[in-house]
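Moving on to subunit A:
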Amino acid sequence: MTLVDGAIVVLRVVVPALILPALVIPLVWVERRVAAFIQDRPGPNRVGPFGLLQSPADIIKLFTKEDVVPAATDKFLFLLAPSLAVFAALSTFAVVPYGPTIRVAGKVIPMVGADVSVGLLYVFAITSLSVYAIVLAGWSSNDKFSLLGGIRSSAQIISYELAMTTAAAGVVLAAGSFRLTDIVAMQEGTFRLLPVVPRWNFFPQVIGFIVFFVSAFAETNRLPFDLPEAEAELVAGYHTEYSAMRFGSYFLAEYINVIVASAMTATLYFGGWSLPGFHPEGWLGGLLGLLIFAAKTAFFVLVFIWVRWTLPRFRYDQLMRLGWKTLLPLSLANLLWVALLAIWRTSR
Partner candidate 1 sequence: MERLIFDAAALVAIVFAGLMVAGRDPIKSVLALAVSFFALAVTYVLLLAPFIAALQIIVYAGAILVLFLFLIMLLNVGPERPDGVRRPVQTFLGSLSVVVFAGLLLGMLRASGARLPGQPEAVAADALPDPKALGRLLFSDYLLHFEAVSVLLLAALVGAFVLARRENAQ
Partner candidate 2 sequence: MTTPPLWLIPAIPLVGFALNGLLGTKLGKSFVSAVGVGAAGLTTVVAYARLIPFVGGNHQPVVEPVASWIALAGLSIDISFRLDPLSALMLSFVTFVAFLIHVYSIGYMHHEATNAGYARFFAYLNLFLFAMLTLVLAESFLLMFVGWEGVGLCSYLLIGYYFEADYAAAAGRKAFVVNRIGDFGFLLGMFGLFAAFGSLNYSEVFWKAAQDPARFAPALGAICLCLFVGAMGKSAQVPLYVWLPDAMAGPTPVSALIHAATMVTAGVYMVARCNVLFRLAPEVMVFVAAIGCFTALFAGIIAVAQNDLKKVLAYSTISQLGYMFLACGVGAFGVGMFHVMTHACFKACLFLGAGSVMHAMSGDLDVRHMGGLRGKLRITYATFLVATLAIAGIPPLAGFFSKDAILSAAFDAPGAGKVLWAVGLATAGLTAFYMFRVVSLTFFGRFRGTAEQAHHIHESPSSMTVPLIVLAFLSIGVGFVGLPPVFGARADLIGPFLAPIFAPIAGHEGAREALPHATEWLLMAVSVAVAASGLMLAWQWYVKQEGRPAERLAAAMPGVYALVAEKFRVDEDYDFLFVRPFNRLSHFLWKVVDVLIIDGILNASAFLVELSGDFLRFVQTGNVRNYALTFFLGLIALLLFVAGAM
């Protein structure tokens, strides 16, 4: 392993890990502007041009505020929980292919952190760990609101993970692999019967997509599924007792999760970095692929924001009913449908 190779690996893995948190800063600004647009008001427009510097200012504020650790908390877990949240959010991205595999100067460089054979399972594994961050925060705060938030969160995430995984199983079945690069690869080109339509999983598996996307909202605790932090009932839910940058960590994790969820949606159902007729060559191709991927992801991020400021919050029982009685059966139906498709395809 030469130094160059080592550098490439570092680039592949570390750069996304650094860029992701950095992306949060503009994302917060975007969210606030979109929210303001939806609510017919200006939004942040004082700090810098169009209020662009509002987010960096907020970051500085969060870093510099006093970090209060309440007396009755379980210190260790209280401090551990936020970092767990960020850790989980960041590591998910490691297996997401953000661009094509390119050849530059004789080197094969896959534009993905780690192309493992169980990529999708890895994503779910890490996602399922993120619940600890919330549950532990809720419990260690020794605060009834936090605790309730934590309990809600654990139940909610377990419930929706089921539907989400089952929906994603449809994609796995279609691709015949857990490897995310394989999943992207099988979505290249167009349908044979309908040559103008891209071969995205979205088209045959629209039900699976809906289930997956709705579950993604629940997994990221975004409205309309933000019951763990429902401010009207639970003050601020599991992070009521957190302040300064520890609170900021949750903030950060949430936005990273939004980006990752959008990226996953784009990867699983919209062909990732690929487009019909796009055959990447060299570093320019890689860059183009990256841009396509970023565009698709950005679109879903915008949908996340749009939905947040449009829909009201569910009641807890509605949330459970939706998850178990609507999404889960739908995802099973989708799986059955995909299985039938697969049988049809292989029998042809």
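The rule we apply is simple: contacts are C-beta pairs under 8 Å (C-beta built on N, C-alpha and C of every residue); 3 or more make two chains touch, one makes a residue touch a chain; residues count from 1.
Basis for inclusion: all candidates are chains of the complex that A comes from, given by their letters.
Computed from a prediction, not measured in an experiment: that's the story for all the values here.
What touches subunit A in this complex, out of the candidates 1 or 2, is 1. Across the complex, candidate 1 is touched by residues 77, 116-118, 121-122, 124-129, 131-132, 135-136, 138-139, 147, 150-151, 154-155, 157-158, 161, 165, 176-178 of subunit A.
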